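This structure is in structure tokens; I'll ask about it shortly.
Here the complex is missing a single protein chain, while all its other protein chains stay put.
Up next is chain A:
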Amino acid sequence: MQTKRMTFSSRWLPYALLAPQVLITVVFFIWPASQALWQSMLRQDAFGLRTTFVWFRNFERLFDNPLYLASMKTTAIFAISTTLLAMSLSLLFAVMVNRMLRSREWYTTFLVWPYAVAPAIAGVLWWFMFNTSVGIVPYMLEGFGYDWNHRLDGNDAMILVVLAAAWKQISYNFLFFLAGLQSIPQSLLEAAAIDGAGRTKRFWTIVFPLLSPTTFFLMVVNVVYAMFDTFGVIHATTEGGPAQATNILVYNVFRDGFVNGNLGASAAQSVVLMGIVVVLTVVQFRFIERRVNY
């Protein structure tokens, strides 16, 4: 491999140029992360006056806590459903928009808009729509004989947060799927048409396999999003309830640390989450480097 070597007039210039990025990484990543690591091994008394170093006790307690293990399960269900829903809907939209000729740009613009909405605002939007007393959706569902109440029913609450979280991610997925679809040479589809494959068959035997690198990339991004980036959505809609039904790991970190004031446990949970991110990232890079199919 050929490496480009730049020559700088001053010895310090390259370091100065790198400094802002290094500084940001240190201040916003390395430092908090190391703090979390350190704090995860501390225990504070209720008034914050005394801290003791407890080694891995926080972790031990965490994995002995049935509520935390339940939260892991909740997170898995939430992440998988959100990813599946967000990806299948956005693929559907992308395929449909890709078929359009004239109005394609309009639809693309509109479908991307949700991405610009702040998570908390989106959460409030969903909160209003699904509000058990004034919301439009429960009112309509009642017409079908379904009694919607996400404040009492854990399943309803889960459906609500999955919907809200997926809605947010559809725009992003849509853009990638659309780009992926457009990079499939038209002649391949024509060849398949001549080879006697109908529309549906063409999609599943040609388009879908050729999209697989995009699909895989999005899957990783979506799982990461659902697990770590949905705090705002949960906070604005269900606040983890009812009875912990939507209490995903990230939300639990917030609750234990800032509501319950147990910083040590909260930090330990952050460290566990960090571990999960590392695993997911490694998996992603392994696959992307090998390319998924062709």
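Definition applied: a residue touches a chain if its C-beta (ideal position, glycine included) is under 8 Å from a C-beta of that chain, and two chains touch if they have at least 3 such contacts; residues count from 1.
The definition used in the following text is that contacts and distances are computed from a predicted model.
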Just to verify: the chain that's not displayed, which of "sn-glycerol-3-phosphate ABC transporter ATP-binding protein UgpC", "Thioredoxin family protein", "Ubiquinone biosynthesis protein UbiU" or "Succinate dehydrogenase, hydrophobic membrane anchor protein" does UniProt list as its protein name? "sn-glycerol-3-phosphate ABC transporter ATP-binding protein UgpC"
Give the residue, chosen from A:13, A:67, A:191 or A:259, that touches the chain omitted from the document. A:191
Under the stated touch rule, tell me which residues of chain A contact the chain that is not displayed. 185, 187-188, 190-198, 201, 205-206, 209-210, 212, 293-294
